[in-house]
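Encoded as structure tokens, the structure appears first; notes follow it.
What you see is the complex with one protein chain gone and the rest in place.
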Amino acid sequence: MKIIRLAAIAGAVLALGLATADAQAQMRKVKVATEGAYAPWNFVNSQGKLEGFELDLGAELCKRAKLDCEFVAQDWDGIMPSLLAKKYDAIMAGMNITPKRMETINFTTAYAAGPHGLLILKSSALAKLPAGEYNLTKDLAEAEKAIAAITPQLKGKIIGVQGSTTNLAWAEKYFKGVAEIREYKTTEQHDLDLAAGRIDAAVVAHSAAQATMETATGKDMTMAPPSFSGGMLGLGVAVGIRKEDNDLKNAFDAAVKAAIADGTIKTLSIKWFKVDMTPKS
Amino acid sequence: MQAKSFLELMQWGPQGWLDEMMFATGLTLAVAIVGFLFGLLFGTLAAIAKLSGSRLAKRLADAYTTVFRGVPDLLVIYLFYFGGSAVVTAIGQFFGAQGFIGLPGFLIGTLAIGIVSGAYQSEVIRGAYLAVPPGEVEAARAFGMSGRALLWRIIGPQVLRYGLPGMGNIWQLVLKESALVAVVGLSVYLYEVRLGDLVLIYETRFSDLLRQAHVAAGSTRQPFVFYITAVAFYLVLTTASTWCFRRAETWATRGMRRV
Partner (left out) sequence: MDFTFLGESFLRLIGGVPLTLQLAFSSIALGLCLAILLALMMQSWFRPLGWLADGFVFVFRGTPLLVQIFLIYYGLGQFRPALDEMGIWWFFRSPYYCALLALTLNTAAYGAEIVRGGLQSVPAGQIEAARAFGMSGLTLYRRIVAPIALRQALPAYGNEVILMIKATSLVSTITLMEVTGLAHKLISETFRSFEVFFVAGAIYLAINFAVTRLIELAEHRIAPDLAQANRPAEVH
């Protein structure tokens, strides 16, 4: 079927091109990169299509900012270098604002924020930890006390985490030397290894873990009760943009603020995450 | 969510992954063919350099062979993937071009494979050239052949004849090496075109075979099914190409006296 469509494409592109050339003349073309392996933020479905919260939100933001956007998939480890190399103009890939990343690129206002924690098997002793929400920005001392309570439980265990993430930085800061830390290219891979029992815990965002727990693989998984946010775990998920590209930053900033104000982000968030991930200012 | 059966996962169409896996096999083949041709090009150039009288050219070609046969292919792919576009953009800007000059993933992957396989290829071509009996070249010269005619009618066909088994080995190497591009992800995109209600084409991500298995394994969380399918598809590719090379060898040696 796709082959037939391929044959038809040449003519169609021509016709479309003529019809829409005028309308698009004023719209800036923007390429947006996403990972495509971080459900439900962004992932590839069985039709090979990109899908997820950020795809929906991206379309919404671009409509508001009057941008002609196109999403492309890019592996996580190359997502910042390729932005700098101008392969695309923006990143929407569940990427958190951090001071370290701010040295290299710029971020818009955050469009989502949520806690992070340890994804574990239900049978794990960590499941019995006292619950609590800790913010590393607001009350670091309190948060570190909670982390200290987890540390002895992780002694000699294996923690999986995706490379080049805030989760990895956090795990390395608090659990290095206590537990073995293994780096994975994608979160999907450490989910598989957690299910298989190769690792004892994975440091993840609650939002992504939710999607894992709904699959057959994740049915025996749960989040350890204490959750953490802010500080080195990131100041919210935002659109990443090159430093010199201020026009685009302003356009996205305005669009994000508008989408937060009129509840669009809340609606999309509940659709994909089942909870409201709108950042609290 | 219930785990799906093998047949459910391997359906043709939007529900299953068989169509994606088949297209991915096609892309793997395309990567291998283009990578092999790049290798042939680089290999020939290096072989010429090695056979030329120039000491400097020989040294450079030897260094090229040593480095790219000694360094892991994955490392070369990383170099091209992370550094490739930056270099091209820098070169472009040097000549006055503006902005990002896209090196598409396909080009990056095939160039990396071409550079690595060219290092092996140069040895095969050099060996094949040296195997051409000098008497034949002398005889051709005596007949008044020179330059291009000598190359096209005497040396070329014989280099191909003597080099074909070695090239067959390199083809197998390239076919398997093409799997490495999966690590950095090389995708070809086709986008959806809509005319009113009529959808002409899906936005489809064509990935190479292993990458597709990877994506499907991640999406369905059923890695075994997809990796074993990838194994089967690779075996089809290698078996079919072994057969093709055997035919080609028979063809290339058709005029040879057998002892």
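Per-chain residue numbering starts at 1, and chain names A and B are given in the order in which the chains are listed.
By definition in this document, a residue touches a chain if its C-beta (ideal position, glycine included) is under 8 Å from a C-beta of that chain, and two chains touch if they have at least 3 such contacts.
Small disclaimer: the values here were computed from a predicted structure and weren't measured.
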| item | value |
| --- | --- |
| Residue among B:L41, B:L74, B:A139 or B:C244 that touches the chain left out of view | B:L74 |
| Candidates A:N42, A:Q189, A:T264 or A:T278 - the one touching the absent chain | A:Q189 |
| Contacts of chain B with the absent chain, listed as residue ranges | 66-67, 69-76, 78-79, 82-83, 86, 120, 123-124, 127, 166, 169-170, 172-173, 176-180, 182-183, 210, 213-214, 217, 222-224, 227-228, 230-231, 234-235, 238-239 |
| For chain A, the residues touching the chain missing from this view | 77-78, 80-81, 84, 160, 163-164, 182-185, 189, 192-193, 195-198 |
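One rule holds for everything that comes next: only the chains that are shown with their structure count from here on.
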| item | value |
| --- | --- |
| Mean-CA-position distance for chain B and chain A (Å) | 34 |
| Interface residues, chain B side, partner chain A - complex | 1-3, 14-17, 19-20, 23, 81-82, 85-86, 89, 99-100, 102, 184-185, 187, 189-191, 193, 195, 199-206, 215-221, 223 |
| Interfacial residue positions of chain A with respect to chain B in the complex | 2, 5-6, 8-9, 12-13, 15-16, 36-37, 39, 43-50, 70, 72-75, 78, 81-82, 85-87, 186, 188-189, 191-192, 195, 214-218 |
